[in-house]
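The complex appears here minus one protein chain, its other protein chains still in place.
As written, the chains take the letters A and B, and residue 1 is the first residue of each chain.
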Amino acid sequence: MAEFIKKERDFVVPGDEIINSMDYLPGRNCLREGNSIYAKRLGIVNVDGRVISVIPLTGVYFPRVGDMVIGEVEDVQSNGWVVNINSAHSAYLPLSGVREFIDTSKTDLSRVYGVGEVIYANINSVVSANSIHLSMQDPRCRKFRSGRIARMNPSKIPRLIGRQGSMIMMIKDLTGCRINVGQNGIICIEGEKEDLVIKAIEVIEHESQSEGLTDKISMLLGGSKIPKAPETPHKEETTHEFQMEPSEAAEESFEEETFDS
Amino acid sequence: MGKVIDMIIQKQFISSLASRKMRIDKRGQEEFRDITIEPGVIAKAEGSARVKIGKTEVIAGVKMSVGTPFPDRPDEGVLMIGAEFSPIASPDFEKGPPAEDAIELARVVDRGIRESGAIDLKKLCIKEKEKTWMVFVDIHILNHAGNLIDAAGLASIAALLTCKMPEYDEEAGTVNYEKKHKKLPMKFKPVPITVFKMSDSLFLDPNLEEEDVMSVSLTVTTKDDGNIVALQKGGSHGLSLEEIEKAFELSLKKGEEIRKLLEKHI
Partner (left out) sequence: MKEFKRDDGRKPDELRPIVIKVGVIEQADGSALVSLGKTTAIAAVYGPRSMHPKWKQASDRAVLQTFYSMAPFSTSERVRPGPSRRSQEISKVTREALEPAVFLEEFPKTGIDVFIDIIQADAGTRTAGINAASVALADAGIPMRDLVAAVAAGKIDEHFVLDLGGKEEEVTKCDVPVAYMPRKKQITLLQMDGDLPPEETKEVIKTAIKGCEILYEKQKQALREKWVR
């Protein structure tokens, strides 16, 4: 059985060899050359069964179907809207993606969503890198009429959400704010204590790898030390360099959560 | 590089030929298209040459004047080499200041001529720190059918070899362009040869379509004694050390052949 050169949770940079073995498959952000699997991006090694992938620590938002994103309307067209979602390309919200029926002969589309307006949308399809379609069908989708926007590197969003939504729930509880989190690194905050939420976001962004982050945030927001959440057996915390939540687990959990309270 | 035809199937056709070491115009891997060298085509220039490699056509003209030497080289002549990619030569050349390809071409040709000491610059000094001959080589592309650097390098050296210096009246401080007798003092004949890669094999003298398919190229300028005086890798891919060694071999051999061709025409 081949030895991992870079083990799970190890930090890797592009070109780093992870393992020399044909028993594994290269997953996201990895490539195979000869018998070895190499990292393509700066990030953390993740092993899921026989698939090795690299969880990126940085980089533009890479749209995935099902993600909830916060976007800004850039252009109103005859049959839909072009929306900036902080990714390499803008996304498109077609008429068919909107909940209500719109008669284009009677309605000016810019009155539905105008340029500069901010929406909470769902990624419906990613046909190719530059053909991203949004939809507003999901019950969580809405247009923001007020609120403050914060930005965070998309790769840190799982940390903001926390294991099964624990971190974001705690922040909401302690600040009383309504917080919508976009997978694309944009967050919309509504409420009186929005500046506290901003502070918490900043701390999480800069210290996402630290130990005891949950406690730190809790104390920052005027709460107390939080007892540790029950562990899922195969992802127990060990002493290793990164205290970041196992991203894959967090990613799965927030897909089921509703984020507006 | 200027793209002319981007048809995928054409590129695939050329690549698949290349993987069998064959070429679309049936040439051998190391075979150049027909080369013609015509010296003295521009009457008013001190030296000139028109070079054709296949349908690629380049004219190099040499003009000389008297000026002040560079402060860090007070006893040497001044050499300046420029290139114009005139819009007449290709649909991809635009009017205006030189684009990066033109700049690169001029600098690579300049490197070969300068580093090899092809021109005996010390003999061009008239009065140390004050007056020296200035040599301007201007490269004008007339038709772009691939391999501009090799054609331009050859035209430049041919133009310099045929260059006759005007007379300088020291007292009056004027240059007489009607009297051109003395030949420009030349020591070497540097020749740039561009080796390029398609489908893992190395070839010489890319035509226009081959330039679109090529992954990487290495221009090797060699001089009469077999030394390398300039190198320039081009293209969006990399080369292995072995490929570089092979490129040295190919360009040395071809450089020698072309030098002999030059000697015949000048």
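Criterion: a contact is a pair of C-beta atoms (placed from the backbone, for glycine too) under 8 Å apart; a residue touches a chain by one contact, two chains touch by 3 or more.
As the structure is a prediction and not an experimental result, all values here were calculated from the model.
Across B:H140, B:K189 or B:K223, the residue that sits in touch with the chain not pictured is B:K223. The omitted chain makes contact with just one of the residues B:D34, B:E100 or B:E178: B:E100. On the side of chain B, touch with the chain left out of the figure occurs at residues 98, 100-101, 103-104, 106-107, 111, 115-117, 218, 223, 226-241, 244-245, 248-249, 252.
In the full complex, chain A makes contact with the omitted chain through residues 11, 13-17, 29, 31, 33, 38, 40-43, 56-60, 88-90, 128-130, 155, 207, 209-210, 241-242.
One rule holds in what follows: only the chains that are shown with their structure count from here on.
Chain B has its Cα centroid 54 Å from the Cα centroid of chain A.
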